[in-house]
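Every protein chain of the complex appears in place save one, which is left out.
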Amino acid sequence: MSWLLALPIVVPFLTAVLAFLTRQSPLGRWISVAGSAVLLFASITLMNTVLRDGVIAGQMGGWAAPFGITLVADLLSAVMVLITAIVAVAVSIYAIADVDEGMERLGYHALFNMLIAGVVGAFITGDLFNLYVWFEVMLIASFGLLVLGGRPEQIDGGVKYVALNLVSTIMFLTGIGLLYGMTGTLNMADLATAVDDADQRLLTIVAVLFMIAFGVKAAVFPLFFWLPASYHTPAFSVSAVFAGLLTKVGVYALLRMFTLVFDHDTAFTHTILLWVAGLTMVVGVLGAAAQSDMRKILSFHIVSQIGYMILGLALLTPLAIVGAVFYLVHHIVVKANLFLIAGVAQRIAGGTELSRIGGLYKSAPLLAVLFVVPAFSLAGFPPLSGFWAKFLLVKAALDVQGWIIAGIALAVGLLTIYSMTKIWAQAFWEPHPDGIEPKLSSLSSRDRAAMLIPIAGLAVLTVIIGVMPEPFVQFAEASAAQLLDPTAYITAVLGEQP
Amino acid sequence: MEFLFAITVGVMVSAAVYLMLSNNLLRFIFGLVLISNAANLTIFVSGRLTDGAPPLIPEGADAPLVDVANALPQALVLTAIVIGFGLFAFAIVLVFRAWTTLNSLTPDDMRLAEPEEAQK
Amino acid sequence: MNSVILRVGTRYLAGILLVFSFYMMLRGHNEPGGGFIGGLTGATGFVLYAIACGTQDARAALRVLPQTIAMWGLGIALLAGLFAALFGDALFTGQWLFIGATESDKGLPLSTVLVFDIGVYLVVFGSILTLVFAMEEEV
Partner (left out) sequence: MAGGFPTDTRGNGLTGIVPVLFAGAIFAYFVSLMPAIAANEVIRVSIPWIPSLGIELAFLVDGLSLTFSLLISGIGTLVLLYSNTYLAGHPQYARFALFLTAFMLSMLGLVLADDLILLFVFWELTTLTSYMLIGFSHEAEKSRRNALQALFVTGAGGLAFLAGLILLAAASGTTSISGIIAQGNALKEHAMYLPILILLLAGTFTKSAQVPFHFWLPNAMAAPTPVSAFLHSATMVKAGVYVMARMHPAMSGTDVWLWTLTIFGAVTAVFASLLALRQTDLKQALAYTTLMALGTLTLFLGQESGYAMTAFATFLIVHSLYKASLFLVVGCIDLSTGTRETDHLGGLGRLMPVTAVAAALAALSMAGFPPFLGFIGKELKYAGAIAVASEPLFVAGAALLSNALMLAVAGVVAFRPFWQGSVPSGQAPREAPWQMWAGPIILASLGAVFGIYPDLLQVALINPTVISLTGEVGEAKELKLWAGINVPLFLSIATFVLGLLFYKFHVQLRAKLEQGFQAIPNLDHGWDRFLDGLKGFAKWQTLLVQNGKLTSYLFATFLTIAAGILLTLLYTGMPMIAVDLSDVEWKHTSIALLTIAGALLALVTNSRIAGIAALGVVGIGIALIFIVFSAPDVAITQLLVETLVVVLVAVVMLRLPSLPKAEFRLGHAALSIAVGASVSLILIAVVSSPLDLRLTDYFEATSWPEAYGRNIVNVILVDFRALDTFGEIAVVVIAALSAYALLRTTRKGDQK
């Protein structure tokens, strides 16, 4: 059982080591693809086991919780690991076409797999300090990937990204120290009960500290600046994996900590989250409306969409959490895909700045189809995945008479449509300003396959979630039930409590 | 005595924040070093302070014979120091790189990723 | 720095530091020390060497790329953790072999925990040198 939990962390690390040692040859990229495939296999097995047996926990080093480090997977963790693996497979294939040999020699594949390892570790650990460690693994790997290539705007974006994320990291570390000082434990399941004995006033303050630290990671208002400052600068595979996964780790951490540990004064903490959710949605989507570069638009939309997920957490009803979980999964697939598509647009049309490209609809209809699916899913058009995600959250808000927040969520959806059609109208419909006709056939057949297969795969997934949402909704329901009643989680980690 | 060092932490954090806000990457680095140290010290102080009793088990004994210092925060701080060093090393190289590429150490003047004309 | 004496001196000093660093690592389980402190000490030796004789010489003396050493270290540390799988234990469960153990004495302990600490040593050693060499060469 414990190996089932350990494997999703071990596999990408082993892949990273092997890919680094073979970085001078093309073997490295195939090792990366193979490693991602094994990770996918491991995470499917993990998911199956969690579906069958409920929450599972493994004590690393064989030391009983709460003394050693516990890895634990409930449905949320399992699905996050699974979706991470899916993105990893997609991006590692895409990288064959997107990442040049210079970047490979500098260890792109190693950094990429370490990033995946950090993300998976963050999703699967049941120990707060260990969560910090995985955050750092992820963070430092993202630093490296962000500036790999060394173009000046990457450095500029990198400075802002690094500076603000370091502040968040240090806040998180400080918070862990303080929480340990109050409870004497680091195990998250143990914390869930240990916080009851702590000074509740102090606990609320520390909760806010964690909220801010995770808020930076999740890129919520008013802490998101690093994201639009940097996400449009690195290689496309990198920004795809960032866009899909990194902020979600912050959302995951919020979701985990604010259902498991910090649920003592939800009237206060979750009201703050509600405000944050509303402001994040609005500010993010307006930010997107102001942009004219495909990747910048998409970056601001990440911010806006994070607001939806926080909304689910803030409302804290079963349906709202269902919506948040559904949104989380849907958004990773869709957003990573849109960045991958932007990469293709860059390659064949010569950029991502909307005023300088065009004509993709006419001469690259396949790409147009592949764009329409995630773009209109993001905008919440049925029957694509994003519609159900939004539907669940709006319904959850209306169910608790949250008229204003429901109105905001809907209006933001409209502005999302606006941005997506802006990309569509300018990059796809409008003729190319230089009169060229961008064609997919201008790519080598290897590059074409490497880029389009992952895009098509993710698009198919989006459609499947949209057309057959029932299993996903059921899953999200089960997952929300586990989050709202953490008894099973705590029992799995600590055993039966007296 | 935890009180004393809690105040020390506060002063370090204040100085660090001010330095980080100074719009100069070198001062930012100074602030970063200070605030990392402050965070480590926070963990250490949170685990309570014990003077003169390292958490070692003497030969022949199965457990420490006296009340020794709390070992767990020490291990955490050790990990945090090393991680902090890793982050710092990258940050200083990045600052160096920013200087050689952008020829500036004032981050507010770095407008390549978010150019001003695009926002007008 | 063209002083021959300095160069010869540093060479010896580096050797001593290297030996001392192993000692620091090995004693770590029972007394202050350990892989990290050991690795840092060992790296310091080579840093001095590089400062005195140039990174070219230091790289030559090292024979292997420092980042490769670091990555091997990570691999070794991981394998130390994976070793437990052979015995059906969880990741990073310590596996011990006591050579010549008697009733009163546990003998010479060999363990995956030690292997792990060696991994830590190599990572720290390799990483610091990667960083310092590159900085020396660029700056």
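Going by the order they are written in, the chains are A, B and C; count residues from 1 in each one.
Everything that follows uses one rule, which is that a residue touches a chain if its C-beta (ideal position, glycine included) is under 8 Å from a C-beta of that chain, and two chains touch if they have at least 3 such contacts.
All figures in this text were calculated on a predicted structure; none of them were measured in a lab.
Considering the whole complex, the hidden chain is in touch with A, B, C. For the chain left out of this panel, the touching residue among A:M80, A:I96, A:V137 or A:L367 is A:V137.
Touch with the chain omitted from the figure is made, among C:T10, C:T41 or C:T55, by C:T41.
Chain A meets the missing chain through residues 13, 20, 60-61, 63, 66-69, 102, 106-107, 110-111, 114, 117-118, 121, 129-130, 133-134, 136-137, 140-141, 143-144, 147-151, 159-160, 163-164, 167-168, 171, 174, 178, 181-186, 194, 197-202, 204-206, 208-209, 211-212, 215-216, 221-223, 225-226, 228-229, 268, 283, 286-291, 300, 361-362, 365, 376, 381-383, 387-388, 391, 394-395, 398-399, 406-407, 410-411, 413-414, 417-418, 421, 425, 428-431, 469-470, 473-474, 477.
Contact residues of chain C toward the unshown chain are 28-37, 40-41, 44, 47, 66-67, 70-71, 73-74, 77-78, 81, 91-92, 94, 96, 106, 109, 111, 113, 116-117, 119-120, 123-124, 126-128, 130-131, 134-139.
Listed here are the chain B residues that touch the chain not shown: 1-24, 26-27, 29-30, 33-34, 37-38, 40-42, 44-59, 61-64, 68-72, 74-75, 77-79, 81-83, 85-90, 92-97, 99-101, 105, 107-108, 110-111, 113-116, 119-120.
In this section, only the chains that are shown with their structure count from here on.
Counting C-beta pairs in contact, the pair that comes out ahead of the other among A-C and A-B is A-B.
Per-chain Cα centroids separate chain A from chain C by 36 Å.
Chain A has no residue in contact with two or more other chains. Counting partners per residue, chain B has 86 as the residues that reach two or more other chains. Every residue of chain B that touches chain C in the complex is listed here, in rising order: 54, 56, 78, 82, 86, 89, 93, 96.
Contact residues of chain C toward chain A in the complex are 67-68, 71-72, 74-75, 78, 81-82, 84-85, 89-94.
In the complex of the two chains, the chain B residues touching chain A come out as 20, 25, 28, 32, 35-36, 38-40, 42-48, 72-73, 76, 79-80, 83, 86-87, 90-91, 94-95, 97-98, 101-102, 107, 110-114, 118-119.
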